[in-house]
Structure formats: C-alpha cells, structure tokens
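Could you have a look at this structure, given as structure tokens, before my questions?
Shown here: the complex without one of its protein chains, the others still in place.
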Amino acid sequence: MTKKSTWKQRLHEVIYEADTKEGKLFDVVLLIAIIASILLVMLESVDSFDKKYHTFLNISEWVITILFSIEYILRIISIHKPTKYIFSFYGMIDLLSTIPKYLSFIIIGSHHLAALRALRLLRVFRILKLTRYVGASNNLLVAMKASKAKILVFLFFVTIICIILGTIMYMIEGADNGFTSIPRSVYWAIVTLTTVGFGDIAPQTPLGQFIASIIMILGYAIIAIPTGIVSSEIARNAKDENNTQACPNCLQEKHKNNAKHCYNCGSILNP
Amino acid sequence: MTKKSTWKQRLHEVIYEADTKEGKLFDVVLLIAIIASILLVMLESVDSFDKKYHTFLNISEWVITILFSIEYILRIISIHKPTKYIFSFYGMIDLLSTIPKYLSFIIIGSHHLAALRALRLLRVFRILKLTRYVGASNNLLVAMKASKAKILVFLFFVTIICIILGTIMYMIEGADNGFTSIPRSVYWAIVTLTTVGFGDIAPQTPLGQFIASIIMILGYAIIAIPTGIVSSEIARNAKDENNTQACPNCLQEKHKNNAKHCYNCGSILNP
Amino acid sequence: MTKKSTWKQRLHEVIYEADTKEGKLFDVVLLIAIIASILLVMLESVDSFDKKYHTFLNISEWVITILFSIEYILRIISIHKPTKYIFSFYGMIDLLSTIPKYLSFIIIGSHHLAALRALRLLRVFRILKLTRYVGASNNLLVAMKASKAKILVFLFFVTIICIILGTIMYMIEGADNGFTSIPRSVYWAIVTLTTVGFGDIAPQTPLGQFIASIIMILGYAIIAIPTGIVSSEIARNAKDENNTQACPNCLQEKHKNNAKHCYNCGSILNP
Partner (left out) sequence: MTKKSTWKQRLHEVIYEADTKEGKLFDVVLLIAIIASILLVMLESVDSFDKKYHTFLNISEWVITILFSIEYILRIISIHKPTKYIFSFYGMIDLLSTIPKYLSFIIIGSHHLAALRALRLLRVFRILKLTRYVGASNNLLVAMKASKAKILVFLFFVTIICIILGTIMYMIEGADNGFTSIPRSVYWAIVTLTTVGFGDIAPQTPLGQFIASIIMILGYAIIAIPTGIVSSEIARNAKDENNTQACPNCLQEKHKNNAKHCYNCGSILNP
C-alpha cells in the first residue's frame, strides 16, 4: 500500500509539478502534443489539405486523442481529490478535447461536433505555465493588474465615443453609402477609431469624410492614453524593483534606495 | 409643510446624490434604462429587426419614454431652483429625449423626427458620474488636462502636414487615380498618416506610391509624440501621488504613502 | 526724415513683431487671410463647387492676391535690408503666392500655373510663429531635436527591413497576385509594417499570408521603439523643467531639485 502511494506520488510530481527533471520533460512533451493537436485542427479546416491527406490527418487525430485520454486518466489517478480536478475548468477542457473523436465513431456524420475539438485551443493556456521559465511575464502581469481599472475606464469612454460618432455618421451618410443601420455605423466607427480601416464601408459624402477625418485624428491621438497608463505602471514597477532590502528590525520591504531609516519602524537600515 | 419639505429633500438625495443606498440604486436603475433606450434606438435602425419586432419595439419605446418623463418631472419637483435645471445642458437633453415619441403621436409620419431620439445618447454621460466608483479616471483627467495644450499643438501640426501632403498627392496622382480634388486628397492623407488606410483611394503611380510610403513612415514615427506627452504626464502624476508630506524634523520630502517614519532621520511622520 | 523713419519703424513693429497690440492684430488678420487663401485653393479644385461659384471664387482670389501683394510691398518697405528678405525662404514664397493670378491675366489658359498657388500652403508655417502663445510647443521641439538621431537610425532600420521583406514577398507571391515588381512589393511591405493596410495589394498564397502575419506582428511590436524614444526624452525634459533656479554666483541653471551647492562653481544655492 505504501509502495503504491509512492508510485502515485511520483506520478503526481511528474504531471502536476515541474521541479524535477521528469516533470519538465512531461511539460515539454505535453506542450508539443498540444501544439500538434492545434495544428491538426487548423489543417483539417483547409479543404485542399484535408482532401489530399485525409487518412494521415485521421490517424494523427486518433493518436492525439488516445494520448490525451491516457493523460486524462493518469491525472485522475494521481491526484488526491479526483472530483475537484474533474469539475475544474482545466478538467472540463481536458475531457471535452478528447470526446469529439470518440463520438464520431458512434454517430456517423457528426461533422459539426468536430468544431468542439477547437476547444483544445484552450489547453494552450497550460503552456502559459511554462512562461515562468522566462520569468519576465510576472512583472508584466503586475503592471497589467495595476492598470486594469484605468484601462477599463478608457475602453468604456472609447465605446461611448464610438456609439455617438456612429450614430452621427448614420444620420449623415445614410443607408445608400453603406451605413445601413446604427449598429453597423458604430462598427464602422470602431474600425476607424482603432485605426484598423478595413475599407468595406467608407464615407462618400464630403461632410461624412470630414467627420471621418476627425474620428481618425482622434483615434490617432487617444491611443496615447492606454500606452501612457501602461508605460508609467511598468516604469513604477521597474523602480520598485531596486528596493530589495528588508528592514533588519521589522522585515518591512520596498525601501527607497537612499533611505537610511526604515519607514515603518524607524530603525536604522543596513547601508 | 415641514413634512413635504422633508419628502422633497429625500427625493433630492435619491435623484441627485449617490451617498445613500437608495441614491446608488436609482443611479444603477437609470444607467440600465439609458443603456436600454440606446439599444432600442440602435435596433430600430436595423431594418430586418424593425420589421419582425415592430410592436415590441414600439411598446418598449413608450415604456422608456414614460419612465424618462416621470424622472424629468421628479427632477423638476425635487430641485430647489427648477429653472436652473430646465435650462441646463442635461435639462435640455433630458427633455429632448422624451419629446420625439409624444410628437409621433400627434404628427403622423414624423420619421425624421425620430433621429432626435439619438440625442438620448448624450444622457450616457450621466453614467460617467459613476466612474467615481472606479476612482481611477480622476487621475487620467488631470493628466489629459495638463497635456491638452501640447496635444492641440500636435494636432495643428498634423493638420498642416496633411494639407500639404494632400495637395502634393493631388498634383501627382490627379483625378484619374481617385484624387479628384484637394479636400479629397487631404482626406486621403489623413487616412494614411493616421495609419487607418481604408483603401477606397490608393496611389497608382510609382511617384505617388513613393510619397505615400514617406507619409506612412512619417505617421508611424510621429504617433510617438502624443504618446510621449501623455506618458510623461501620467508618470509625473503618479510620482506626485506619493510625495506630498515633509518630515517635521528634517524636512526631507518624497515619503512613501504608507510611511510612518522619515526615511532620512527616523522621526515619526504626521499620519 | 526722422518722422519717416519712425513711420517705417512702427510699420516694422506691426509686421515683423507681435509684442504690441497692432502687431498681434496684424498676425491674426494675416492668419485668417492665409487660411482663407488655402480654403480657396482647396475649393477651386472641387469641380462641382468651381462650376457653381466660379465668379465668387475668381473675385475672392483677386482680393486675396491684392492683399498679399500689398503685404509683400509693405514688408519690403519696412525692413532694413530688403534684399535679404526678398531672397529669404519666406520672401520667395510670399512672392510666388501672388504671381500666378497676375500671370493668368496675361497668359490665357494658364491652368497648370494655378498649381503654383498651392505654394501658398507653405505660408501657413508663418502661423507656427503664433504657437508661442501656447508655449508648449517649445518643450516639444527640444524633445524632438534630442531624439532626432535615434529616430533616424530607427527609420533607416525600418527601411532596410521593408526592402528585404518586400523582396521576399515578390519572390513568394509573384506578379499574378499583384506583387508586380520589387519596388511595388517594398511599397506593400511599408503599407503593412506601418499598420496602414490599404488592401489594394494583399497576399493570396498561404506562405505569403504567413510572412505577412510576421510583418504585421513585427510592425505592431516595433512601433514601441520611436514611442519609447520620444517618451523618455519628454520625460527627461519634464524633469529638467523643475530646475528653474540659477546659481547666485555663476548664474548656471538646471540644478537638481535637492541640490545644495551649484554643480558648476560649488557656491551655496538659495534653498
């Protein structure tokens, strides 16, 4: 019993952790399998490719599905509380990314079900775990979280501007020039303000072009706002990085570089 | 009389303020009603939707109109100086957003009047009051105001560049390639410089494409200017957030917001 | 003689300076005249407008031309060294913006000569003189000059990338998909890298679309470089702004805010 438990423990270490050599290897193999499975879904959607290599795609699909199934079973076996994993977000996705191929075996012509396989794309977020090797993303995430509120206010503001400008353009240009409804005009305003500019809808009247010009210059100018927010947040973060010292008395961190006394308890800091 | 005054006072608190529980509830309900009214105007402009659900849209429109009318009357009753509200910017918009539906009752075929309802969109700015809950926008507005002058100089500069480049392109490409007039060419120059690029007008001659390339690279480079302005303004603001207090003993400044002791001499700071 | 000299001096003050009330008025009137003249050139290029209001445009054109001629003569009279003005950049433009209309009187059908009038656009730079009222542009120009070298290196780098990527796309897509020559492909690469995206040329082959994706993501990422350059330059400038004190001994400026001694001569600064 103790032996089996040890075996389970080792499996848990390999699958759920990445500190050991085997754990890292498992993560890399999983990463490759996920990328391969995504490429398969993508290539299958290309008609000309699917016709040529149908058998190859089908076999590869089965190999990936079986691999993922084994991984799913091992995950359930090795974890302490299987139900918690099964009903977690990743547990659901891990299951849903294996089912479609099995169903295609039972139900003939389950083509629309194949779309479910695209859910495998969400497994890619497991790869994001690997970004800890890079170590840089952590810093980025902190800056992102700190500026989230400001970015949301900005996006809310942009949305209101786009609704107002879209409505104005709908009244000026009208259905004859492609601005067939307010939602469509708002869509055009977003396309224009974000400087994407598809060109599927474009103003034809001089007044419409004049207002479009204002929207474009506005979009060109206000892109500075999110940039400024994130820039200052990252810069502030970078500054805080320098204060790695901890107070020898109260262990308070993040002291200013030229600080002589702890700002929390007043005791003298090490130089 | 005192009782009625108290009743009015409570109503004023609910409608115009947001400190009490009822006040916050009123703001949220109003927010939902405004968003619903905007969605109605948008959906009505979609022909296929209007044909299917005409009765539903008509009834909803009446419900919104009556709600807004009641709100308008309550605002007049509860305020101390009604005339000041009626002739204020928001007072006018509140009135104008209720009128069109009533007029459609009297005048048959007042379709163009319906466009007036789009004015309701401006009511959305009332929602901006709610951004105080986020608390982040204030900081942004300060940075925006501080950099307004510089941004205006920049936009003026961009406009001149677009007029000059537009005229040059008009002379190079000519009417045959879509550059039918100088204003249209200037419009194209704005589309290109702001990196929107609709593609409804595009240079055809090699020389035109060469100058277009210069415009694009120019636009790609000078977008750095507004971004730089806002970035430094926000960064300066962010710095000021931390540095308001001076040490009562050694007068050292730039303390962290959560500092209790001066980092220079160690004496206790004022809370 | 002294009287005449005084009269000339006053005229010089009005035309060339902007410190007196009359000088400011002259600048504003000139600004309006220049903008009106630009609008005239723009409107004349619109065929439908020119047909309707030909007489009005013709008369207005004459009024502007005579006004500019008077201004030109006054400038020559009032200045100390007329030849220096006449052969200066602005002197040439001031002359060239009046000549075309007079020539149209002598030579019939001098339509192509009318394009010369567009040179008036360059007079608009006189208006830039007025930006000193804003006061903010000076700061901007300093930051622009300081980062000029870096921006040029960046633009040189972008140009090389576009030439290389354009050539690769020419070899991949070929003439059948719109990439008819290397210069045209380079033009397309610039359109794509700067995120303009006209859509007049677009890759059709999968490989071409793959490389186009790389170009787009590259362009999306490297726009950060000029922005970063200008941002840090403006930020550095903004910091220097705080140091307004001059040393009481050697008059050296730009001291650090927490400086106690002049960094140039070592004498004690005022607190």
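Chains: A, B and C, in written order; residue numbering restarts at 1 for each.
Criterion: contacts are C-beta pairs under 8 Å (C-beta built on N, C-alpha and C of every residue); 3 or more make two chains touch, one makes a residue touch a chain.
None of the values given here were measured: they were computed from a predicted structure.
Chemist: Of A:57, A:149 or A:196, which residue touches the hidden chain?
Modeler: Checking the options A:57, A:149 or A:196, the one contacting the hidden chain is A:196.
Chemist: Sort through A:6, A:20 or A:45 and give me the one touching the missing partner chain.
Modeler: In the complete complex, the chain left out is touched by residue A:45.
Chemist: With the full complex in mind, choose from B:26, B:170 or B:198 the residue touching the hidden chain.
Modeler: B:198
Chemist: Quickly run down the residues of chain B that touch the omitted chain.
Modeler: 195-199, 227, 231
Chemist: Touching the missing chain, which residues of chain C?
Modeler: With respect to the unshown chain, the touching residues of chain C are 149-150, 152-154, 156-157, 160, 163-164, 167, 170-171, 180-184, 186, 192, 195-199, 202, 206, 209-210, 212-213, 216-217, 219-221, 223-225, 227-229, 231-233, 235-236, 254-256, 258-268.
Chemist: So which bits of chain A touch the chain we can't see?
Modeler: Per the touch rule, chain A residues meeting the hidden chain are 38, 41-43, 45-47, 115, 118, 121-122, 124-125, 127-128, 131, 134-137, 139-140, 143-144, 151, 154-155, 158-159, 183-184, 186-187, 190-191, 193-200, 219, 223, 226-231, 233-235, 237-238.
Methods note: only the chains that are shown with their structure count from here on.
Chemist: Once every inter-chain C-beta contact is counted, which two chains account for the most?
Modeler: Result of the pairwise contact count: A-B comes out on top.
Chemist: Per the centroid of Cα atoms for each chain, what is the distance between chain A and chain B, given in Å?
Modeler: 29
Chemist: How big is the gap, in whole Å, between where the Cα atoms of chain A centre and where those of chain C centre?
Modeler: Each chain's C-alpha centroid was found; their separation is 42 Å.
Chemist: For chain B, what residues touch not just one other chain but two or more?
Modeler: 154, 183-184, 186, 195-199, 219, 223, 227-229, 231, 233, 235 - these are the residues of chain B that touch more than one other chain.
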